[in-house]
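Other chains of the complex are left out, but the ones given are in their true place.
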Amino acid sequence: MTKVFTTKRMLQFGDCDISGTAYFPSYLNILNGVNEEFWAHIGFPWHHIIWKERWGTPTVHISCDFSKPSFFGEQLDFEMTVIKVGRSSVTVHHEISFDGQKRWSSTQVLAASDLDKHCSIPWPENVREKLESLLVEG
Amino acid sequence: MTKVFTTKRMLQFGDCDISGTAYFPSYLNILNGVNEEFWAHIGFPWHHIIWKERWGTPTVHISCDFSKPSFFGEQLDFEMTVIKVGRSSVTVHHEISFDGQKRWSSTQVLAASDLDKHCSIPWPENVREKLESLLVEG
Amino acid sequence: MTKVFTTKRMLQFGDCDISGTAYFPSYLNILNGVNEEFWAHIGFPWHHIIWKERWGTPTVHISCDFSKPSFFGEQLDFEMTVIKVGRSSVTVHHEISFDGQKRWSSTQVLAASDLDKHCSIPWPENVREKLESLLVEG
């Protein structure tokens, strides 16, 4: 498994605002779907861990730079890397580009959390191992 | 006009995910609506400047800390301050709380932008003056 | 309590698409919020019945006519009436207008449903009585 997870998303009609470019909250909905795809890809689909194990990975921090606008109809490339793994958190970075031109990026911290108690929990051992194996530094 | 803009938003059914707490992209949709209300409050409604003057205020940076979850049905308090005014940008800060308990915060940079050319423009003089009059420092 | 529930919603930036008019799924998100406000108004807030009593009112049918577009920045008037009450369902009608001009309408059936079993349940007695008291016909 390579350390960079890549996927694509078309910027759809419903993602765009009156300017014909992405509405930024829609960008974050798309980003959330990319994260969801990543977790399925590494073997821990959210719908499995949420339904069967009653924990999830809510976002506790996000920082985004929208350096250039993206336009309705563009096929965007997402490159995702794991940059830090903590006891109950993971920091991921996304670079989003179109046709080789950088459009925006985000750095996001997700935390393992008990779905019912709404408190953080340590990563299950196999999850932590998998995340650490994907660390770009080290 | 005080330097702190405050408003309220109820966390509705449609804003919440399977955990019964806010889906973070929905938080940002709500935040965008709060910003929209602020601009109307200071005399420059987005629907006026976009329809009549063909410029808008897209977000070029946002950073959020979601320190505690908010629950479906809670009435959230938003406190917004202007912390920096540039030639064509403004930095605003939001503190969001429920019943006096901090839930999340964001720091966001919006830039004046030509709606058709998708490039930044200097603030119109009267907009810059108004934004500067609201600066919390100085 | 009058038999017509009225409320207003501003068509915000985030509700509109590239044409500057409402994106229809956003219309339905707004409509859902209006329904949520209605249920609080009649004494059964969704956040109470869902959190405390573990039942909700999912939509099982909706039919909408979007006869004229609504534009970003318009303040829309919602008029809601209860037109039929069944054992575990209620049919409501919404007329949405701007400045006296009809924009769209919907007829919607909501069903009382057990939140955990995902099956329909009869209305609690006090809910059925309240809904019947609001019936526009007879």
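As written, the chains take the letters A, B and C, and residue 1 is the first residue of each chain.
Throughout what follows, a contact is a pair of C-beta atoms (placed from the backbone, for glycine too) under 8 Å apart; a residue touches a chain by one contact, two chains touch by 3 or more.
From a predicted model like this one, the values you see are computed outputs, not experimental measurements.
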Quiz item: So we've got 3 copies placed here, but how many does the whole thing have in this file?
Solution: 4
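Heads up, the rule we're going with is that only the chains that are shown with their structure count from here on.
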Quiz item: What is the chain whose Cα centre is as far as it gets from that of chain B?
Solution: C
Self-check item: Rotation angle (°) superposing Cα atoms of chain A on chain C, nearest 5
Solution: 180
Self-check item: Rounded Å distance between chain B and chain C, as computed from the means of their C-alpha atoms
Solution: 28
Quiz item: Using mean CA coordinates as chain centres, what's the chain A-chain C distance in Å?
Solution: 34
Exercise. Determine the centre-to-centre distance between chain A and chain B, using the mean Cα coordinates as centres, and give it in whole Å.
Key: 23
Self-check item: Overlap residues in chain C, where contacts from two or more other chains coincide
Solution: 13-14, 20, 72
Quiz item: Which of the residues in chain C come into contact with chain A in the complex?
Solution: 13-14, 16-20, 23, 25, 72
Quiz item: Where on chain B is chain A touching in the complex?
Solution: 18-19, 21, 23-26, 28-29, 31-32, 50, 56, 58-67, 69, 115, 118
Quiz prompt | chain B-touching residues of chain C, taken from the complex the two chains share | solution = 12-14, 20, 29, 32-33, 36, 45-48, 50-51, 71-73
